[in-house]
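Have a look at the structure that comes next, please.
Every protein chain except one is present and positioned as in the full complex.
Here is chain A:
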């Protein structure tokens, strides 16, 4: 059984590890800042002995030099009950994190969106973000029209480019794999993408314009 640590508990010398999430450095020591289990990767005990002993016969083939030069990363993880605690309440969007958001309203300059998934984790509260017209796509930026890219209700995959001002995260869809991933037509029918800028209604066959994300 692995032992648990509490905030403030020293875990080791700062020179022996790379600090990961859930720890901080104080007075040259790695200190836990969460309640949870200590995780070192690669395993601290094996890497320290593998250089001297012959215990690592299988792993020492590819990169023996990197294990000696790079110290193991140490982090503290708080275990969660997998069923109902899948929403990560302390999750916040960061710059360059990929988010899923729902378009709430649009105007010619920007589309406002409500972020509900950050890096494949459901967040506890929804965060407000905006996709400005210059961030919709990578090329021909000045020809973009928000009205032909997003509609309220669309589910959009986007990337956070800035924490923005006090109320909005700034999002961008300027990449092939970013853009609308789910949308309904004006009649309310689900649509499927037919190319990078058009989606087709599954029932009526009407084609509408969107900034479509490239399917994986």
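The rule we apply is simple: a contact is a pair of C-beta atoms (placed from the backbone, for glycine too) under 8 Å apart; a residue touches a chain by one contact, two chains touch by 3 or more; residues count from 1.
As a convention for this text, contacts and distances are computed from a predicted model.
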Missing subunit (named according to UniProt) among the choices "Trafficking protein particle complex subunit 2", "Ribosomal RNA-processing protein 4", "3'-5'-exoribonuclease" or "N-acetylglucosamine-6-phosphate deacetylase-like": "3'-5'-exoribonuclease"
Of A:13, A:141, A:163 or A:194, the residue in touch with the unshown chain: A:163
Contacting the left-out chain in the complete assembly, out of A:24, A:121, A:145 or A:214: A:24
Residue of A:37, A:148 or A:175 in touch with the missing chain, whole complex considered: A:37
Contacting the left-out chain in the complete assembly, out of A:4, A:155 or A:182: A:4
Sites on chain A contacted by the missing partner chain, in the whole complex: 1-2, 4, 6-10, 22, 24, 26, 31, 33-39, 41-43, 59, 62-63, 73, 77-82, 89-90, 92, 124-128, 163, 165-167, 169
